[in-house]
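Down below is the structure, laid out as structure tokens.
Of the protein chains in this complex, all but one are displayed in their positions.
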Amino acid sequence: MNPTEHLAALQVVVPFLAAPLIVLLKAKRLAWAATTLTSLLTFCIAIALTMGVLDGQNYQYFMGSWPAPYGIELKVDAFSAVVLLIITGASTSALIAGYHSLDKQIGAKRQPMFFAAWILALAGLAGIVVSADAFNIFVFMEISSLASYVLVAGGPDRRALPAVFKYLIFGTIGATFYLIGVGLIYMMTGTLNIEDMGVRIADVADQSPVLVAAGFITVGLALKAALFPLHIWLPNAYTFAPHIVTVFLAACATKVSLYVLFRFDFFVFQENLGGQQLHFTFFFLPLSVFAILIASAVALFERNLKRLLAWSSVAQIGYIVLGASLVSIAGLTASVLHVFNHAIAKGSLFLAVACLACHIKRLRLTDIAGCAKAMPWTMGAMVLAGLSLIGVPGTAGFISKWYLISAVLELGGATGVFLTAVIVLGSLMAVIYVWRIVEYAYFKPQGKKPAVSEAPFGILAITWIVAIGNLYFGINPELAVTLSESAASVLMGHNK
Amino acid sequence: MELLGYYNYWVFAIVLMVGFYAVIVRNNLIKKLLGLAIFQSAVFLMYITMDKVEGATAPIIQEGVTDQIYSNPLPQVLILTAIVVGVSTTALGLAMVVRIKEAYGSIEEDDIIAKDRKS
Amino acid sequence: MTIIASLVIPFIGAIGIALAGRFNDNLREAVTLITAGLLAWTVWSLLPEILAGGRPAISVGEIVPGIEIAFKVEPLGMLFAALASGLWIVNSIYSIGYMRGNQEKNQTRFYTFFAIALSAAMGIAFSGNLFTLFLFYEVLTLSTYPLVSHKGDEKTVRSARVYLGVLITTSIGLFLPAIIWTYIAAGTGDFTMGGILAGKISGPEVGLLLGLFVFGIGKAAVMPVHRWLPAAMVAPTPVSALLHAVAVVKAGVFSITKIIVYVFGIDFLASAPSADWLMYAAAFTIIAASLVALKQTNLKRLLAYSTIAQLSYVVMATAILKPLAEIGAAIHMVAHAFGKITLFFAAGAIYVASKKTELYQLRGIGHRMPWTMTAFTIGALSMIGVPPTAGFVSKWYILAGAFEADNYVAIATIIGSTVLNAAYFLPIIYYAWFVPEKPGVGKDHGEAPMMAVLALTITATLTIGFFLFNATALELERQLVSP
Partner (left out) sequence: MIIIFAVFLLTLLVITAIAIVRAENLFVAVMLMAIFSLLMAANFFILDAADVALTEAAIGAGVTTVIFLGALSLTAENEKKVELSRGVAMSIVTATTLLLIYATFEKPKLGDPEAPVHQHVAPWYLSETPKLIDIPNVVTAVLGSFRAYDTLGEVFVVFTACIGVLFLLSAKNPADKQSRRTPPESIGLRHHLIPKVVGRLLFPFIVLFGLYVQFHGEYGPGGGFQAGAIIATGIILFALLEGEKTALAAVPHSVMMAMVAGGALLYTMVGVVTMFMGGNFLDYSVLSSNPVFGQQMGIILIEAGVGITVCGALLAIFHAFAARENY
């Protein structure tokens, strides 16, 4: 058993082995330690996979040694490597940073179950990214969704429950739409393997069931990815979830649905259905523009800090979809790059919020007034992450903005200029709402609030590591860029 | 016979939309979960309609019998999995409804929103 | 190698100052002065090599294929770097006197961010391509924000918000798209002699791209985007000196000149009809800013509007697109720096000594503060362009360039603005020296602190000195035009 062969399978099997064991552990600290260890192990596997992908090795793994269309196949390419890195990285950093914050928010007796749900969410997300079988993706989507409902429902605030109920309803409808779409395609092509589907769909391409299937899959996955009109569940879910859960979910949960959407659209639909690019662009471009403008506008007037950042996540998803809807190599590179950079920026922002929450109970903007003097390190990390979100040069956000604007300008003509204006307007609004936070923290008087001291060292160290990650990937984004470029060529490669 | 060919799919479409309607319009959380369950069972019906082959029996191969044609086993496997997914989602949903009832004292969506807005 | 050194020295200095600040103030002051001296020495050591025509260049790292952080020293950059590093020493001396005199709080933060701003200025001066220029431009904006909002009270925060708002909006909103458009159109962003856009874009696009650049660089304060400069007057005087004379504004105008010379290319712009509007925009800014300066009562706001006018001198001179005018533009940067820094030091000294800021309070102040007011007079004369001062030299070259291009609009603007300058500076000098003080107006006060007066006299002598020994600067700028 030489582990490097089984890497793709181990990525999912390791958390699956850990989950039942963690449930049986009684001591809460032991459960946390086991979860963090497993998460770290999956992070190492993800790194190994990325290294393999970087030097050209393509991972193909047949479950149960049954050949492709008959058994289930796992496939890891550049795009999946990027998303895997974010999922496992976000989970590991959130777990390491978050013991005290979680311990405060979740009762001791319930923690083993909470951490088991966490590991299952991680396994579900990794399972989706690794799998190349349409129905298998549905099953793992269900595992990750159910687990994230449990994580969000762990929130101490009573309002977490209606929020998570709405999240469940929307998530289940999204997953079932996806199931209907896969069923219709299976009905017309007879296979469930995505590669095989792409080949066999050519001769039934323009029949109505396939078009309806494309519609169902796109709407279902857009709903799970909280793309603009279908994002209603996201703000409340992220606001009332425990702080550390928001760090994990904000960094990667919605991006996995986008990953599946792009794989389906660019592998199965793009090349076969006549004019699918036009449908794809005409459907997603306006939605992403609305997402960027309206979500950022709402974020401007938001009073609660976490909901403000949740709305900014909806806007950033708009950027990712905007990049992809250009249906060009440059556009796709920009969108995959932004998937990576946004995960880092948003992850560090929510980590900084978790640091704030160690001492400040309610996270309204008025509550964090003047806290910069007492918590200089936390606010320093938040400013750094905020700059990366805006896209100030030297940070990771800038690189993806740079690629996005060049991709849009390459489009040329009136739409190019209009889209540049939209992107620029979006980042200007980002400047305003990040500066609102900074101004409240640095310049507003402390007032009669109780004295606040700096966050504990553990969570602070992790926040700073991720914040510096923002800088590192701003100055030397070579890893992220090569991965996204090969991902874009793979996605577009299928599309002549 | 020609009409029956599509009848299954029409029933699927109607039951799917009845479930969807219940989820959107109904105010009571348990009724929403019932709607969701109907919504999911409709999908099961669509998959299983696919596997029927004219004059075939269930895909269980007896030793002696050779000239028998069988229905398609694959959709049945998928639906076995999907049923359990449906049950799991419903169970989790109901647990949430119980907790909401204890926290808010009501399981009507408008009462919950009103209570939140007041606090 | 010295390029990297010139970038790193102020940065290490900043860290040194921050650490020294913990122990005691004198150590911190010493570290500041040493860093400033060291920086000036390294930058000036580059001068002979550049004069001999050398163009040392170094590429630090490739961010993304096609875009890298690269540095290249060319005459314009050399001049700006020398100016900035030289004036930093003088400014540090002055700040020590001012800060001590005014008992300002958290001075360590002030000096640290000051050093970081200087390292950003060096980065801009030596930048080899558009991307590096933009990178350090943003660092300069962010590092000067804490300086502008130094006091931290409500009024300062609001105007600091305007300062940052205008600068970040213009840089991300206009400057970044312009840079990316250039990268796409020309395939590269490196500054090369004769410009990289020749033949790549034509027709109205040239004017549009130029507009994006000029209004994108908010620091050059061309009329519509000038609002941040008066708003930044809430900062303490050494910061205003930094803003106006040493780094920030100079970086803006320097970037515009560099982009016009090295990205567009003088003859390409001359051949493009759609680029003429720049000359008229600059001319309008000069006249309008001078008129507004006329009716100002606060001394520092008056100096702010006069800076806006003087900056547009440089922009207009570059827009004349004649070799002599280019030299005039570069020289004017230096002349204005010396003149304006002297005026600011004087305004600061008056504030420290007597807390007077309004013009009508300055009646008869010449007799009480002779050193300060003589320096103020020299500075004012340099602004107007009277012969013994540096201002005359640069205006002479700009006028020569304008005549060579027989651009009557430019000539008329220069003459008109000289009259306006005289109109708002001479009354101050007259009141200061020749009108007796009204009894019992302010408490009687002597000269400003010794350190401040020392800095004043240095810059005043520099203003006159530049009039006499400007051969090296001229030689440097002649290379700018003829390769």
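By letter and in written order, the chains are A, B and C; residue numbering begins at 1 in each of them.
In this text, a contact is a pair of C-beta atoms (placed from the backbone, for glycine too) under 8 Å apart; a residue touches a chain by one contact, two chains touch by 3 or more.
Being a predicted model, the structure only gives us computed values, none of them experimental.
In terms of the touch definition stated at the top, the absent chain reaches A, B within the entire complex. Across the entire complex, the residue among A:Ala46, A:Leu125 or A:Val139 in touch with the chain not shown is A:Val139. The missing chain, though absent from the display, is touched by one residue of A:Met63, A:Ile232, A:Ile329 or A:Ile465; that residue is A:Met63.
For chain B, the residues touching the absent chain in the complete assembly are 1-2, 4-22, 24-28, 30-31, 34-35, 37-38, 41, 44-45, 48-63, 69-81, 83-92, 94-99, 101-103, 105-108, 110.
Residues 1, 6, 9, 13, 16-17, 19-21, 23-24, 61-66, 69-72, 107, 109-110, 113-114, 116-117, 120, 123-124, 127, 133, 135-136, 139-140, 142-143, 146-147, 149-150, 153-154, 184, 186-192, 200, 204, 207-209, 211-212, 215 are the ones on chain A that touch the missing chain.
Operating definition for what follows: only the chains that are shown with their structure count from here on.
For chain A, the chain whose average C-alpha position is most distant is C.
A separation of 28 Å divides the Cα centre of chain A from that of chain B. The geometric centre of chain B is 71 Å away from that of chain C, both derived from CA atoms. Inter-chain centre distance (chain A to chain C, centres taken as mean C-alpha positions): 45 Å.
Counting only residues that touch two or more partner chains, chain C has none. The part of chain C that touches chain A in the complex is made up of residues 61, 63-65, 67, 131, 134-135, 138-139, 142, 149, 152, 157, 161, 164, 168-169, 172-173, 176-177, 180-181, 183-184. By the touch criterion stated above, chain B contacts chain A in their complex at residues 16, 20, 23, 29, 32, 36, 39-40, 43, 46-47, 50, 74-75, 78, 81-82, 85, 88-89, 92-93, 96-97, 99-100, 103-104, 109, 112-113, 116.
On chain A, the positions that touch chain C within their shared complex are 387, 390-394, 399, 401-403, 405-406, 409-410, 420, 424, 427-428, 431, 435, 439, 443, 475-477, 481.
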